[in-house]
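Every protein chain except one is present and positioned as in the full complex.
Presenting chain A:
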Amino acid sequence: MTRCRKFSAACELPFLSPVPSRTVAAETSAPIRMKKAAIMKRLLSTFALAGAMGLCAFGAQAATKLEQVKSKGFVQCGVSQGLPGFSNPNDKGEWSGLDVEFCRAVAAAIFGDATKVKFTPLSAKDRFTALQSGDIDILSRNTTWTITRDTSLGLNFTGVTYYDGQGFMIRKDKKVNSALELSGASVCTQTGTTTEQNLADYFRANNMTYEVIAFATNDEVVKAYDAGRCDVLTTDRSGLAGERLKLTNPDDHVVLPEIISKEPLGPVVAHGDDQWFDIVKWVLFAQLNAEELGVNSKNVDDQLKNATNPEIKRLLGTEGKYGEGMGIGNDWGYLIIKNVGNYAEMYDRTVGPDTPLKLSRGLNALWNKGGIQYAPPIR
């Protein structure tokens, strides 16, 4: 049986061509249509996965991911269906947020143009299937790095864009000050996330009872919590900061101090293409190194001409040929910083203290500033 060469068209799954971001942004106001679309999409992507796995042999004969991305002219990036600060359509209908900016940085490194990205909004449960089937090139969707996901789903986590932990939000008038007082509570959460399991573990470990109501999308969770179906809403603390803004009266709600889990959130790529894995991994490292070296989108042109520090020169590509090893231009570092900015800029624009989410850097500060964000050197 002829394998992939004959079916290479099927491998790229043209019938699943991604929805342009603008259409999708417009649809977020119509939750019903979106739900149907989401259910269809899940089925489609499962079939696509079965089809892709059944029809083509991955590997040698197929074009590399980078070649595919270059020939179609954009990066297909899987994001959430709307989580403020991470991936959410803004008032102009454009995608914005930390996860979105990261995809723009990858596009900048490859094309020198941060706009060459198309976004696919995915529910928590559809996200891995979309990546496995090749429907998207990168999954940048506040996804927790766990051993199951890294080792048995055919995926690779490329790094951590945000160190997070799971927390609880509750109405102030319930007068609860600690998560340990939550025994007997009804808890709303999103299905297909690590939070469901953390929740079960935490209540079990502390001998408390609870009722879980799991919804398919974030919006449903927030609506049900707002309607009083449950006492507590649980998700990653960064997510709680975002979800709180969607409530009728955000000030009536409080986030409890306990952090019950480790949630390192980061971009994910599919197994089988190490070059693509390297590119996505080093885009984040370049942004972190740039912050450490004091290079940002405003001074980058000046640094390109005048920098004497060899580390900066290597980052911006004026010394050494570090892009070559990844199959992209040697000015890749410059393009990322020029078009998107360093990690601090990205953070401050989307989730930082000056945004509605008001999240301080905390664990996400650089290693030499009290946090744990640390990138290997460019050399």
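Following the convention adopted for this analysis, a contact is a pair of C-beta atoms (placed from the backbone, for glycine too) under 8 Å apart; a residue touches a chain by one contact, two chains touch by 3 or more; residues count from 1.
In this text, contacts and distances are computed from a predicted model.
J.: So which of "ATP-binding cassette domain-containing protein", "Mannose-1-phosphate guanyltransferase", "Probable glycine dehydrogenase (decarboxylating) subunit 2" or "General L-amino acid transport system permease protein" is the UniProt name of the chain that got left out?
T.: Options "ATP-binding cassette domain-containing protein", "Mannose-1-phosphate guanyltransferase", "Probable glycine dehydrogenase (decarboxylating) subunit 2" or "General L-amino acid transport system permease protein" considered; the missing chain's recorded name is "General L-amino acid transport system permease protein".
J.: If I consider the whole complex, including the chain that's not displayed, which of A:Thr193, A:Asn218, A:Ser238 or A:Asn342 touches that chain?
T.: Checking the options A:Thr193, A:Asn218, A:Ser238 or A:Asn342, the one contacting the hidden chain is A:Thr193.
J.: Taking the entire complex into account, which one of A:Gly112, A:Gly272 or A:Gly371 touches the absent chain?
T.: Selected residue, touching the omitted chain: A:Gly272.
J.: Using the touch definition from the top, which of A:Val100, A:Ala114, A:Val212 or A:Ala241 touches the missing chain?
T.: The single option touching the absent chain is A:Val212.
J.: Which residue from A:Thr129, A:Gln287 or A:Gln373 sits in contact with the chain not drawn here?
T.: A:Thr129
J.: Could you please point out the chain A residues that touch the chain left off the display?
T.: 1, 3, 31-32, 35-36, 39, 43, 46, 49-50, 52-59, 124-125, 128-129, 132, 148-149, 151-154, 174, 182-186, 188, 191-193, 196-197, 199-201, 203-204, 210-216, 220, 223-224, 227-229, 231, 270-272
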